[in-house]
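The complex appears here without one of its protein chains, the remainder shown in place.
Labels run A and B following the written order; every chain starts at residue 1.
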Amino acid sequence: MSDAVSKTGRWIDLANPTRFLSLAGGILPWLGGLTALVLAIGFWMSMNAPDDYQQGSTVKIMFIHVPFAWLSMMCYTIMSIAALGTLVWRHPLADVSAKAAAPIGAVFTALALITGSLWGKPMWGTWWVWDARLTSVFVLFLMYLGIIALTRAMDDPAKSAKATAILTLVGFINIPIIKFSVDWWNTLHQPASVLRMGGSTLDPSYLKPLLVMAIGFTLLFFTLHMMAMRNEIWRRRVTAMRRVAARSADRGTVS
Amino acid sequence: MRLIAENLGGERGGELLFSGLHFAVSSGEALIVTGPNGSGKSTLLRIIAGLLSQVEGMLRLEGAPAAFEGLAAAAHYLGHLNAMKSVLSVDENLHFWQSFHGRGQCSIEEALECVSLGEIGHLPFGYLSTGQKRRVSIARLLVSDRPVWLLDEPTAGLDKASETQFAGLMRGHLTGGGIIVAATHLPLGLEGSKELALGGAA
Partner (left out) sequence: MGALFLRDVRLGLRAGGGALVGILFFLAVIAVVPFGVGPDLKLLSRIGAAMLWIGALLATLLGLDRLFQADRDDGSLDLLIMASDRHMLPLTILVKCLAHWTVSVLPLVIASPLLGLFMNMEPAAIGATALTLLVGTPAITLIGAVGAAVAVSLPRGGLLVSVIILPLTIPVLIFGVSASYGAVEDPAPFLAPFLILAAITLFFAVLGPIAAAAALKSSAD
């Protein structure tokens, strides 16, 4: 019983935005440095990876395309967990986390689409095909934009939080569709080659830089996400302070 | 300068609200329009502002300064609504109306000082309380010069201190040779103003 109480106590501690701000202030420089380091190593490894005998050097687009695509889905998953946090546990930071993640996710999704398009032009001879994988990622991009539009449409964060959370959870249906679209439907996009039953089909000379890049971009995501959350908390404080300022200006005239 | 109405009649939604109104207001005078709800106070003001057309009679402004030709061009209209955008800051709102209506004697800062809102110009209009919003729209009357002020329930939402302050601003406008036509059911604190009671006879 007392254990449970102390546990919720710790949860509330973490939920406290002030606590989060000081925590983020301490972690961010290290996280940013680590991100830069891993990404630099990843770029170096990618540069030195051998050219493919069929695709030539275009194969190296993979080293950024795959992390972007993976992050576009991970970001949405994080937003869905945050949405659960808003609706079920009413965690005060969950809504901040979801709102901060949406623009980052949208950018990663757009980058995945763009890099995929650049890769597809020499491979398939066209910038874009309407196959299951590409279309479902495009729909994911539209959903990110829709969520951003919804969060921006309401200026009261308490009201927009729940609406956004519900929309995010409903949209989560799309994530498994994207993941398994290449297996369920016969598409132009190649099937999964890294994460699959029976080990990866990718040669280690490609797999290693890809994994390092994936870790690097994941770290980048968390760095950006933490910074965006900090900005969002600050923005809400500025809004609150402005409201206080408006009220206190009135009191000044009466007295 | 004289604002003259002869045999004025107005309607709203096909129903005749008043007819045969006569009044004349000269420079430095205020006309307070009183009457119960639905007696046509707002309609009269909107007719003077040129937003509605009268059913009968005529309305003219004599001897207005050369810069203001026509009654509508010479008038400030303060209606029930504040004509401010809630997402823009107070400064942005006033700055827009000032450049749209022409620069007056007061700067935006001075006008906000006049209504005791000097420090909140940077805040979005939507953050303000009802009374503060009303005072910002009163500041709009000050940032551009118009000889005629048409005020529709100007003190709605104002507290006592702000009412007194607003009475001072109106007296200043009258001393400067302006005309005020105000529809209200509350005393505005203007001494020696003319009164026009609507709807009493009907």
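We take it that a residue touches a chain if its C-beta (ideal position, glycine included) is under 8 Å from a C-beta of that chain, and two chains touch if they have at least 3 such contacts.
These numbers were taken from a predicted model, which means no experiment stands behind them.
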Hidden-chain contact residue, picked from the options A:Ser22, A:Ser57, A:Thr126 or A:Asn231: A:Thr126
Contact with the hidden chain (one of B:Phe18, B:Trp97 or B:Phe166): B:Trp97
Full-complex contact with the absent chain, from A:Arg19, A:Arg90 or A:Arg152: A:Arg152
Given B:Ala24, B:Leu51, B:Ala156 or B:Leu186, the one touching the chain that is not displayed: B:Leu51
Touching residues (missing chain, whole complex) on chain B: 12-13, 46, 49-52, 69-70, 72-73, 75, 77, 79-88, 92, 95-97, 99-102
Missing-chain contacts mapped onto chain A: 117, 126-131, 135, 138-139, 142, 145-146, 148-149, 152-155
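Heads up, the rule we're going with is that only the chains that are shown with their structure count from here on.
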Computed distance of Cα centres, chain B from chain A, in Å: 54
Chain B residues touching chain A - in the complex, by the definition given at the top: 116-117, 119-120, 123-124, 126-129, 131-132, 159, 161-162
Chain A residues touching chain B - in the complex, by the definition given at the top: 155, 242-243, 245-247, 249-250, 252-254
